[in-house]
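Take this structure, written in structure tokens, and hold onto it; I'll ask about it next.
Excluded from the complex is one protein chain; the other protein chains are retained at their positions.
All chains are identified by letter, namely A and B, in their written order; residue positions are counted from 1 within each chain.
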Amino acid sequence: MKLKRTVIAAALAALAGAANAQVSDGIIKIGVMNDMSGLYADIAGPGSVVAAKMAVDDFGAAKKGMKVEVVGADHQNKPDIGSSIANQWYDVDKVDAIFDVPTSSVALAVSEITRKKGKAFLVSGAATSDLSGKACSPNTIHWTYDTWMLANGTGTAIVKTGGDTWFFLTADYAFGHALERDTETAVLKNGGKVLGKVRHPFPGQDFSSFLLQAQASKAKIIGLANAGGDTINSIKQAAEFGIVKGGQNLAGLLVFITDIHSLGLQTAQGLIFTESFYWDLNDGTRAWSKRFAAANGGKYPSMVQAGVYSSVLHYLKAIEAAKTDDGTKVIAQMKKMPTDDPLFGKGSIRRDGRKIHPAYLVEVKKPSESKGPYDYYKIRATIPADQAFRPEKDGGCNL
Amino acid sequence: MPRAQKIALGSMAAFFLLAPLAVYPVFLMKAMCFALFACAFNLLIGFGGLLSFGHAMFLGTAGYVAAHAAKVWGLPPEFAILAGTAAAALLGLVTGLLAIRRQGIYFAMITLALAQMVFFFCVQAPFTGGEDGIQAVPRGRLFGVLDLANVWAMYATVFVIFIAGFMLIYRVIHSPFGQVLKAIRENEQRAISLGYDVNRYKLLAYLLSATLAGLAGATKALVFQLASLTDVHWSMSGEVVLMTLLGGLGTVFGPVVGAFVIITMENYLSQIGAWVTVVQGAIFVVCVLTFRRGIVGELANWLRKPL
Partner (left out) sequence: MDTIFGVPTQALFGQLLIGLINGSFYALLSLGLAVIFGLLNIINFTHGAQYMMGAFVAYFLANKAGLGYWWSLVLVPLVVGFTGVIIERLMLSKLYKLDHLYGLLLTFGLALIIQGLFRNQYGTSGLPYAMPAELAGGRNLGFMFLPNYRAWVIVASLAVCIGTWFVIEKTKLGSYLRAATENPALVQAFGINVPRMITLTYGFGVALAAFAGVMAAPIYQVSPQMGADLIIVVFAVVVIGGMGSIMGSIVTGFALGLLEGLTKVFYPEASNTVIFVIMAIVLMVKPAGLFGAQK
């Protein structure tokens, strides 16, 4: 079977190679790679594939005579599985572009492979700001958010609203350190003070002793430089130890709406963090999210899934304009065109591959303030697009 | 070499030589690396009777050292692989000295504990890159001549390493050393009464197993140009047990078949990654209850010839 496919593909490639102003194999193949079954399955997972398909439909590919196919794969948060899939997709399955990829270690690996093979990579799920910094590439665009945006947004905004003494509870691995470092910089820059930090082993289960230390520090804000299950456990146990009742506030540095859904408002109320998308922001986001939920089993979209929709849409528009699906050329085209969709509004893509759009500082509602499931956030502040992301010169990207 | 085994060896070599024309070569290279890993593991359990639940520490540590050597020190691939293998050997010596004195369940538990310590070390140590792992590892030019970025050159290299490792294990198993090892597995007390220093034999087997597992890990790091935490996690230790069990404990070709089947299954189920764990667990349960000889073991039993 594989032999036959390889032969046909080779023949097509030979034919297509002659007319390089055309789409390869006649099909635009989009690969959505993420964690379908583990830690990030709810944030991205099958929902991202749904978002991608919605983007293809909304673009009207069929009416424009463009054949677009969407495939998905589970990288299980492991860089070796992710790179195997990327290699196989590009070499054998003729995938033209990969989307999503949460988990920074996998994203970095896929970015490298994409660059070697001259394809396109639109990252929505991964957080590391290195993707538009020292690991930047002419074949990669970093979409939805990154660690700098989170750290700076949350750190700056909280200090400005009075939360000027901080204590960090950090997951002891590269990502946690990076979050802590970026947030500390933002806090200090705005005149805040860091009263202490403690590193917990990753992954952790019981945070009581670390929370005790945070309580003893009497810092106004306890910054949770961790993610996923660690954040959820930290928040749950903080509630148990009466931390919020005792007057301290928790700042989540990487929190998604699915985490709040799993914690419940009773426990999560008062949590402050930054996101770049919320379904209830405006009419555009509401309409889209209701359509998404209907196609996704009633689950509302996370910012990662919204990012997949937005990036697929822009990608297809760029192919239409550039009349080719050669990865490097399409990425260059995407950077030339400003972005506009109902989810992120108007934005642009910088030369270093960083997508720019506004970010929002949100606070979790009290149970009494919420009218139903997923009605969880109050928007505390909007961070304008030009301030939300790290300045291009500070990134260390040499594109 | 008996005829059945000669045929098996010939078929295996022929398969891996010809398959890359039809099957994605990177997939086959992965299969060969894991096959070597499983064969090394089998040396310890199938012939030495020692179940190590921490073999991932050798695979992963060698991978990290090889990746670091190639990327940061800029060593050519043959030295990078050598460095990785040597690191695994050293780790094998240290952990072996600690673990060998105990048997059975205790041995398994202590290897598990030691492997966990190595895992936590790798999570924190800066040179491993933590969650990101060591990425973009250059393959380099083998012996300064052969550019391994070319997939066929890399494939040939991996093939040679695999066959060499396999033959080494074969020779060890069928040597006087191997015989003593089997005797120790069957009845340790009797072996002691015959005057053999059983601890030395066990340690040597452990060391050999660790070194070859390291060879597999170092090679894999260059094939995928990546070294990550997955390779030192305890679930990787569990996987190699599964591969060997499925293929046939104590058979020569069993681990190769077992590794190939498991890698293939993971590849095909990767679209629905969630089911991989369940299927692996089911294979464990079925093998232990009704299929203890494993695929090659059952075949050998049917043919009434050792395989």
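The rule we apply is simple: a contact is a pair of C-beta atoms (placed from the backbone, for glycine too) under 8 Å apart; a residue touches a chain by one contact, two chains touch by 3 or more.
Worth saying up front: this structure is predicted, and the values here are computed from it rather than measured.
Peer 1: Can you say which of A:94, A:116, A:181 or A:236 touches the chain missing from this structure?
Peer 2: Only one of A:94, A:116, A:181 or A:236 touches the chain omitted from view, namely A:236.
Peer 1: Using the document's definition of touch, tell me which of A:128, A:267 or A:324 contacts the absent chain.
Peer 2: Spelled out, the listed residue whose C-beta touches the missing chain is A:267.
Peer 1: Given the contact definition stated above, which residue among A:59, A:168, A:210 or A:273 touches the chain not shown here?
Peer 2: Hidden-chain contact among the options goes to A:210.
Peer 1: Write down which of B:98, B:164 or B:303 is the residue touching the left-out chain.
Peer 2: Touches the omitted chain: B:98.
Peer 1: Just one of B:13, B:93 or B:109 touches the chain that is missing; which is it?
Peer 2: Answering carefully, the residue with contact to the hidden chain is B:109.
Peer 1: Just the residue numbers, please: which parts of chain A touch the chain that's not shown?
Peer 2: The list for chain A reads 37-39, 41-42, 172, 198-201, 203, 205-206, 208-210, 212-213, 215-216, 229, 232-233, 236-237, 240-242, 246, 258-259, 261-264, 266-267.
Peer 1: Could you please point out the chain B residues that touch the chain left off the display?
Peer 2: Listed in rising order, the touching residues are 51, 98, 101-102, 104-106, 108-110, 112-114, 116-117, 120-121, 124, 234, 238, 241, 245, 274-278, 280-285, 287-289, 292.
Here is the rule we use: only the chains that are shown with their structure count from here on.
Peer 1: List the residues on chain B that touch chain A in their complex, please.
Peer 2: Contact set of chain B toward chain A: 21-24, 26-27, 30, 120, 123-124, 129-133, 135-136, 224-226, 228, 230-231, 267, 270-274, 276.
Peer 1: Which residues of chain A touch chain B in their complex?
Peer 2: Those residues of chain A that touch chain B are 2-3, 6, 36-38, 72-76, 78-81, 83-85, 87-88, 91-92, 103-105, 108-109, 112, 128, 172-175, 201-202.
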